[in-house]
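Right after this comes chain A.
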Amino acid sequence: MNKYLFDLANIRDQCSWVHMHEPEEATEKAKDLVRMAIARARKLVPLQEQQVEVIHKGMVIGGGVAGMTAALNLANQGFEVFLIEKAEKLGGFSNNIYQTIENYDVQEFLEDLINKVNNHKLINVFLNARINSIGGYVCNFTTKITFGEDKQKKEFQHGIIIVATGAHEYQPKNGEFLFDKDDRVILQSELEKILFTKEEKINNLNSIVMIQCVGSRNEEHPYCSRMCCSEAIKNALKAKEINPNLNITILYRDIRTYGFKEKYYNLAREKGILFLRFKDDKPPEIKLENGKLDIYINKSDIGNIKIGADLVALSAGIVADGEANETLAKMLKVPTNDDNFFLEAHVKLRPSDFATEGIFLCGTARGTATISESIAQAMSAASRATTILSKDILITEGVISKVDPALCIGCNRCAEVCNYGAVGVKYEEGLMISEVNPLLCKGCGDCAAECPAEAITMSHFGRIQIEPMITEAAKVTVKNGQPRIVAFLCNWCSYAGADLAGVSRYQYPPNIRTIRVMCSGGIPKSFILQAFLEGADGVFVGGCHLGDCHYIAGNQDTLRRTNEIEKIIESLGINPDRFMRKWVSASEGKIFAETITEFTKKLKKLGPIENDYKKKEIIITE
Partner candidate 1 sequence: MPKRPAYSNLVKTIREGKFVFTGELEPEKDFDLKHVLKSAEAMKKTGKIVAANVTDGPQGDAYTCSMVPCYLVQEKVGLEAIWQMTVRDRNRIALFGDILGGAILGLKNLLALTGDHSALGDHQNARPVYDLDSTQLIELVSKMVDEGTDVEGNEIQGGKPQINVGCAANPNSNPREPEILKVGRKVEVGADFIQTQTSFDIDDAKEFLKELEKYNTPVLLGLFPIKSYGIAAYFDANIPGVSVPKEFLGALKKAEKDNKGNKSAKYAAIDRVNLEFYRPFINEIKKTTKAAGIHCMAVHYERLFDPLLKDF
Partner candidate 2 sequence: MIITKLKDIEEIYEMIKPYSKILVAGCDGCCQPPRSINEAKVLAQMLELKARSEGKELKWKAITVLRQCDDRIAATTLRPFIEEYDAIVSLACGLGVGMLNRIIPTILTFPAQNSMFGGVENNGENYFAEYCETCGDCLLGVTGGICPMAGCAKNLSNGPCGGQVEGKCEVGGYIHDCAWVKMWERLKKFNRLDLFTIYRPPRNYRIWSSPRFLHIYETSSNVEELQKEEKI
């Protein structure tokens, strides 16, 4: 039997275990839950899962350390890789790095890595490349590029994409710290180059001042770039090594040599490198007087301290290439965050994946990272990609949405609410009708709830299945002072939370009848209004907490729709306290029980919904 022809009446975790002190009412509720399950089961249809053949090739965008590591990882497992690099050589940002703070020789490592990549049979490297278009979807992407000095064109197909486009060093502007105005003010990367390739230039210097947090932790870039403190201390230690008589002062807000890098901070202090702290709102100032560079740092208890410098090194932060990232993000239909870095599916649970299936990310394209962190991320991304590439066939969700092309009016609202780019009007193909991509659809039902023409059917949890459940749930023969609550709970959070209440035996009143949906974003307003119309005294909508939606942002649409209900409900003659929307997570069993208990209490006081209808006037005549 097709596995989608199955329904479950939750008469244990959400009935007998939570209404232990009201056995009769619990039994009545169990009967109702069974009736509701039958009402749904009658309308269930067999669903087919999609099968798609996987193309066992990958494309890596970006030929820096992260990109090359990911490419090698995939190639070593036997998958052909297309490595796309926009510059004329591989290496990316690491071309400017000579040594890590732990004294590893980066240039040697880089040379070795580049050789491995160039010599690998399965890696195709394209330099001076530009991506013209990326079409298709997971298992079956088609990419067109232009590459080389002679602008050759190439098209290839691949199963996955790894984004490793990197970031770059912040360039101070508007004469910040006299950067473009005086040759003696340079960036840490430039200082590093001098220290490791032209160290004689350091010999005659007397004083180097380093300024931290340039272009970081400010309004434009509110984040900490994480590496500049290590970079500064690395350069300071090297400089001291070359010229032990050098006076080196590091001006900082906080020193963030995290983890085991802390020991290099200690080492720096032992070597006599001075650390002076400045307040966030009073950055140091550089003044040029009579050809001398003076740095003023304000210490609130003492006043201004003046330090003369022969060389000033600015620890500039890491910034994303906003324009390039946006262009690529649009092509891939993936999001970027407020700081223009690419945004992963979930920062803790899925850090190497994009929400869009088949696309992965690693390295500084995602945010600040050291070389070793980038390597780890690249291996993670490659490993994630392998879960797809190692298969011959990918089987997708059976519970997906479908568009009836005859009913579709081409308004594209579905595309606007879909978090996966799985549905939308096919403009490029000239069809002007929306279509669901069964490989990308995750089955949240948001598009079906949004479609004004009801052209989209959500399988398994659609209108035909849910509307009869609502009728059964709201139906009460005799109210007896007991309010009836119809609740819509999302599968991943609130329904699981209700189950947890059961497992933990948190008790709550048996007035509630729950209807499970995949995502609270799949609940159209008509479900809520239908519940009220058919006799519910209270309606409850449960969803995941904002920011934690299993379908990324389905609950944003829940918020919007339930806000509209809340705004209008009083003018419909219904007491607004009869509608409640709450975010309940899977771990909040106790909160679920307490919420339903409170809600039921409130509704008992309000009485049946018939109280809200105007009482018919009784005219007494003589």
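Keep in mind how these were chosen: all candidates are chains of the complex that A comes from, given by their letters.
Simple rule for what comes next: a contact is a pair of C-beta atoms (placed from the backbone, for glycine too) under 8 Å apart; a residue touches a chain by one contact, two chains touch by 3 or more; residues count from 1.
Note that the structure is predicted; figures quoted are calculated from it, not measured.
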item: Chain A in this complex - touching candidate among 1 or 2; value: 2
item: Residue ranges of chain A in contact with candidate 2 within the complex; value: 409, 411, 413, 451-454, 524-526, 529-530, 532-533, 568, 571-574, 612-616
